[in-house]
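Before we start, here is the structure in question, set down as structure tokens.
Note that one protein chain is taken out, while the other chains of the complex remain in position.
A and B are the chain letters, set down in written order, and residue numbers restart from 1 in every chain.
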Amino acid sequence: MGGYFFDFGFIYRNLPIFWSGLGVTLEVSVMAMAGAVVGGLVIAFGRMSRRVWLFAPATAYVEFLRNTPVLIQMFGLYFGLAVLGFRLSPITAGVLALAGQNAAYLAEIYRAGIESVSRRQLEAGLALGMRRWRAMRLVVVPIAASRLVAPIGNQLVVIIKDTSLVSSISVYELTMEGKRLAERSAATYEVFATIAVFYLVLTSVVSLVLRLYERRVQLIF
Amino acid sequence: MIRVRGLVKRFGQHTVLHGIDLDVARGEVVVVIGPSGSGKTTLLRCLNFLEEYDDGEVVVDGELLGYRRGADGRLRRRGEEEIAKSRGEIGMVFQSFNLFPHKSVLDNITLAPIYIKGVRRDVAKQVARELLEKVGLAHKADAYPGTLSSGQQQRVAIARALAMQPKVMLFDEVTSALDPELVGEVLTVMRGLAEDGMTMVIVSHEMHFAREVAHRVVFLDGGRILEAGPPKTLFREPSSERLHAFLRRFTEGYKLSV
Partner (left out) sequence: METLGTNLPYLLRGARVTVLLFAASLALGTVVGVGAGLLSAARHPVPRGIVAVYVFLTRGIPLLVHLFLVYYLLPVIGLDLEPYVGATIVLALYIGAFISEVTRGAIGSVSRGQLDAALSLGMTRGRAMRKIVLRQAVRYFLPPYIGNAVMLVKLTSVVSVINIWELTLAGREVVERTLAPFQIFAGVALIYFAICYGLSRLGRAMEQRTEFGH
């Protein structure tokens, strides 16, 4: 090891590379999150349905995705679909895999949120003369939504961390850039320490914003 | 039995008790009344050191509670073992009963005597059954708390506290969480204890009970004792405006005939 404790200069000179990686990480995270939020709603609808032909596939989907690693889902989509003729770009495969996996988790979170609003509040709405759907919309959903802020935000943090896995299919996000930089230089642990700090700041900011929003929502309710 | 001088308790910046002076003689029943937020529960919890008071002294049966006075006159906190031992001589019953759900009624009562006082299991069980008899629940010895009504749970809680043969019994709004028709059975037990000569400090809203059973009533407001005296005097001729206003709330609708 050289005389330096930490080669700050190297990091400083290569900041553009880190920024670029961070940008891709954010891109992938946001797209995956959007996909998961929407996909989760669809799946949740199926999970809460009383019709078997909606309930069964939704349940199978959730069970399968929650019990298999996202890495396998990613490889399956990227390499598997390529053989069947659908050649996906690495980013697309990565986003789809992350969205798919987290849609399963969000579906269960939505379901738990809706079911956690006690029957009494729904009945209060019905007693006031609202029809079932209106009561759901005006009473149950807003209350459920306020309780969902925390778990959903938490999934965003999970997604951000899981984007590091798309480095294994050569997407040039933060971890991948770090790996490339480390392999080309001698400042390996500086690079990864910096990567770690980047992720830490990212997840902390998201968590902080989440907690502030939660507190605001709680004041309203 | 209990001597409180200048008791102060703070939570962060907020002072809840502003220097309380209180004496409770052996065999005396003292009922503490006051509006919510006045510090009644905090005061009670200081009496068995569940809350660690910040200034003043609480002396129970001649011994300073929770602290030891050093040679320099300063207060130093006693060790866990000593504090636990003092608490064993003071019984407390809570508003939410706090029975141990994972143990049967009998086990709830025998747990402390067996593990803390080293009483033999069969002796402890015998004593427990006698206590259950006293509170009218001998037939529920092997039941689990989850199967009992709230009134029954509270009576078991009283038996559990009595099993340690305390010198003083503290009651923290023990009937407030009960359905109205179950309040009577618990008050009956408490009346019996008073008649047996137990020293009791009771925080309660049950004014009729206070008038009947208490030797002295203490009115706490804003962390200070505003008035204290025999129930008949206090209820009939409250000297402070605050007590007057407080009592008025209880007499609207029905007459508190004192």
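Note that contacts are C-beta pairs under 8 Å (C-beta built on N, C-alpha and C of every residue); 3 or more make two chains touch, one makes a residue touch a chain.
In this text the structure is predicted, and so the values were computed from the model without any measurement.
Undergrad: Would you mind spotting which of B:112, B:141 or B:228 touches the chain that isn't drawn?
TA: B:112
Undergrad: Thinking of the whole complex, not just what is shown, which of B:46, B:131, B:161 or B:187 touches the missing chain?
TA: Selected residue, touching the omitted chain: B:161.
Undergrad: Tell me which residue among A:17, A:149 or A:182 touches the hidden chain in the full complex.
TA: A:182
Undergrad: In the whole complex, what residues of chain A lie against the chain that is missing from view?
TA: Interface residues of chain A facing the absent chain: 1, 63-64, 66-73, 75-76, 79-84, 161-165, 167-168, 175, 178-179, 182, 188-189, 191-193, 195-196, 199-200, 203-204.
Undergrad: Please output the residues of chain B touching the missing chain, sorted low to high.
TA: Answer for chain B: residues 48, 50, 80-81, 83-85, 87-92, 94, 96-102, 111-112, 115-116, 144, 146-147, 157, 160-161, 164 touch the chain left out.
Operating definition for what follows: only the chains that are shown with their structure count from here on.
Undergrad: In angstrom, rounded to a whole number, how far apart do the mean CA points of chain A and chain B lie?
TA: Taking the average C-alpha coordinate of chain A and of chain B, the gap between them is 52 Å.
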